[in-house]
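Note that one protein chain is taken out, while the other chains of the complex remain in position.
Let's turn to subunit A:
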């Protein structure tokens, strides 16, 4: 076995490509609910209350949901935040707290309001552009397997079963996905 060459000290932190910037890194400081003015109408609040109750799984109907459900509820009400944005309004809780800490409806409202104001959904075109990145042959399709890999390893990673559910029945016989149709499918919930 040849002796190892003494390695030169590698230059610190200089990978071949620049470290990819995290998209939508929240520039806001710690979220302070007191600074949020509620602009919802009474009817909207009533509707939110109904939906809140749907997610309340406490044994005694205490009108409380877990931190983990907060994101689901905000999404169910039509918003489309990233997980990072949600963790931000929740005050960046620890992972172990997500299923144990609870919030009530009054705590929920300012969080929801904040998300509603920060609209940055991404349009149909953004979506298609993003997927075009993976369209190696420029023919309007991406490889299902590649997309699965991306969704499970990049960004706010999805679990395997989530990816399966999303991609169910989307791939054609060759394992390709027509991404314009795919985007329409996702956005048409």
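One rule holds for everything that comes next: a contact is a pair of C-beta atoms (placed from the backbone, for glycine too) under 8 Å apart; a residue touches a chain by one contact, two chains touch by 3 or more; residues count from 1.
To be clear about the criterion, contacts and distances are computed from a predicted model.
In the listed set "Transmembrane channel-like protein", "Serine/threonine-protein phosphatase with EF-hands", "ATP synthase F(0) complex subunit e, mitochondrial" or "Gap junction protein", the entry agreeing with the UniProt name of the missing subunit chain is "Serine/threonine-protein phosphatase with EF-hands".
Between the chain not shown and the residues A:109, A:150 or A:176, the one that touches is A:150.
With the whole complex as reference, residues 16-17, 20-24, 43, 46-47, 50-51, 53-61, 71-76, 78-83, 121-122, 126-127, 129-131, 133-134, 136, 143, 145-146, 149-151, 154-158, 162, 165-166, 168-169, 186-187, 189 of subunit A touch the missing chain.
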